[in-house]
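Every protein chain except one is present and positioned as in the full complex.
Entry: chain A
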């Protein structure tokens, strides 16, 4: 008994976390986010690698990634670029293929997702052996910064309707700051068909359907400082379509 507990804690100690950073025109943000990830992961004594998936950004993001790799080493910073912009969903799949960790962290590289939350997610995961831990803007100390009334209204309204229609048992479905067991994420990606950020929603709803366990950590979402932000009507239409699709199939 005692020795098996030791084995488990040893395993946990040596778990490796693969952090996926898909980038498109993030030359200003990439060095900062990597610096922060390294700071917080090292402070918590965690084993990790950062996989940068750049889709041929015209702003020189890849050259910056090479500079950072030279500074921090090839085992810490793994570069898996693609030649052209092919979307987020396939960027994740591409990154997972090359990951060597047993856990995957997915986050945006635009500084909306603060790396200080990664150790908290890991702690929560360990505590309850969750399959997934997801960041949430909608409960506890979670929240947003830099959103106007319109964006808050759309966000809260969409979340309310989704909660009623799908009863997902998770407070933040469209957020993309999450920690997954690698095999669970692979399984979920196989069974999901959506693109864009409906993908995030489908993954988490499918996870519930397949009885995976999900924990939540409140996060503060700070709107991107550098680069452009967009929430147009095409995003809204995409969301409604995705919601109806899940409503009819899940």
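Keep this in mind: a residue touches a chain if its C-beta (ideal position, glycine included) is under 8 Å from a C-beta of that chain, and two chains touch if they have at least 3 such contacts; residues count from 1.
Criterion: contacts and distances are computed from a predicted model.
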| message | According to UniProt, what is the chain that's been left out of this complex called? Choose from "UBC core domain-containing protein", "Dolichol-phosphate mannosyltransferase subunit 3", "Phosphatidylinositol glycan anchor biosynthesis, class F" or "Adenylyltransferase and sulfurtransferase MOCS3". | response | "Dolichol-phosphate mannosyltransferase subunit 3"
| query | Touching the left-out chain: which of A:46, A:79, A:93 or A:144? | reply | A:144
| task | With the missing chain put back, which residues of chain A would touch it? List them for me. | result | 27-28, 31-32, 35-36, 59-60, 64, 67-68, 71, 111, 114, 138, 141-147, 149, 152-153, 155-157, 160, 165-167, 209, 220-222, 225, 246-250
